[in-house]
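Apart from one protein chain that is not included, each protein chain of the complex appears where it belongs.
Labels A and B are assigned to the chains in the order they are written; within every chain, residues are numbered from 1.
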Amino acid sequence: MFFDVIDILGTIAFSISGVLVALKKRMDPFGVLIIAFVTAVGGGTLRDVMIGIEPVSWMRNMTIVYVILGSTLFAVVFRKRLSYLRTSLFLFDTIGIGLFTVVGIETGIVAGIHPILCIALGTMTACFGGVIRDILCNEIPVIFRKEVYATACILGGFTYFLLRELTADTNIIFVIAGLVVIVVRLLAVKLQISLPSLYKDEA
Amino acid sequence: MFFDVIDILGTIAFSISGVLVALKKRMDPFGVLIIAFVTAVGGGTLRDVMIGIEPVSWMRNMTIVYVILGSTLFAVVFRKRLSYLRTSLFLFDTIGIGLFTVVGIETGIVAGIHPILCIALGTMTACFGGVIRDILCNEIPVIFRKEVYATACILGGFTYFLLRELTADTNIIFVIAGLVVIVVRLLAVKLQISLPSLYKDEA
Partner (left out) sequence: MFFDVIDILGTIAFSISGVLVALKKRMDPFGVLIIAFVTAVGGGTLRDVMIGIEPVSWMRNMTIVYVILGSTLFAVVFRKRLSYLRTSLFLFDTIGIGLFTVVGIETGIVAGIHPILCIALGTMTACFGGVIRDILCNEIPVIFRKEVYATACILGGFTYFLLRELTADTNIIFVIAGLVVIVVRLLAVKLQISLPSLYKDEA
């Protein structure tokens, strides 16, 4: 129940971020809807397809579909006022990647995948919706360039498997690993930390 | 039989549209062939992979493969005269998306997918070959920007499920829903209607 609420908040944040990028690219309404959709479900879809969970998750969960349709409509109607929501959106988005990371990891564990690859699956679930969004909008995916995003997911993933050595309580593991993702990202943004490009010091 | 012919006409149109875009990008012959291929089968492949129909449809249908190879050869050889065919091509393409939309919807129904998602699958089948073509050619996918394309597919999809409440004759449903897609698109192009970008009125 608690996690369902967080899942829905994350989906809302991802959908709205899709709408914002699509509007900037002057897409028509259905283009906007499609971008919102892939931003919200792209990462999980890629994960499911690679593992072999088909039909993919969102095809068996109409709640998520309605949440995406609703958030898109909301974001389009109130698009001029979304700047007031910027902070809340960033918070939802950060909570979303925290949750999606852990969901991705647990999906991998259930499928019997090696821990290192489970961390990769968690990171993919959290980040690749945004990657596909940026590719469809013809931009270099933002996660590759600016933000401590994948890094936060990977650290959360390591935390998850460390905790599994210490406790069997999956709820505790879930919450702490998710919090690590969230805190790392919040701190990084707050302190304006980003990983250096390795290329610059070439010069 | 009738539908096989239409399916082949649609595949021809999609292949040739792929060749035209690839030639403009100055690709070499095998690049042109690959772009023609993904334009023709990309949408159906994505649909099949998400539902779990594997090997994907075109791997079990050599007729389609030969049609794509033949159309590509034809389009490359007669590339200087293709402008004379522009109207016929547009017609094939429009018939193609009409058919592909309904095929996508019916594939979803057989797999037990929710109607709203079947409409999404139909739209994906019709439109995402062109989306992948544009991504491979490093352009913002044209369907997100200019034409009443996805919109026509979505309207055809709603028609499909409306008709299912009224009749059990799947042939009639197939033909009418496909015609809705085709007519909406023809009218939109004829009357130069396109959905407004939501961004413009920001200014």
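Operating definition for what follows: contacts are C-beta pairs under 8 Å (C-beta built on N, C-alpha and C of every residue); 3 or more make two chains touch, one makes a residue touch a chain.
Every value quoted in this text rests on a predicted model; they were computed, and no experiment measured them.
Taking the complete complex into account, residues 22-32, 34-35, 37, 45, 49, 52, 54-56, 59, 62, 65, 76, 79-80, 135-138 of chain B touch the chain not shown.
Hidden from this view is one chain, which touches chain A at 49-52, 111, 113-114, 116-117, 120, 131, 135, 138-141, 143-145, 150-151, 154, 194-200, 202.
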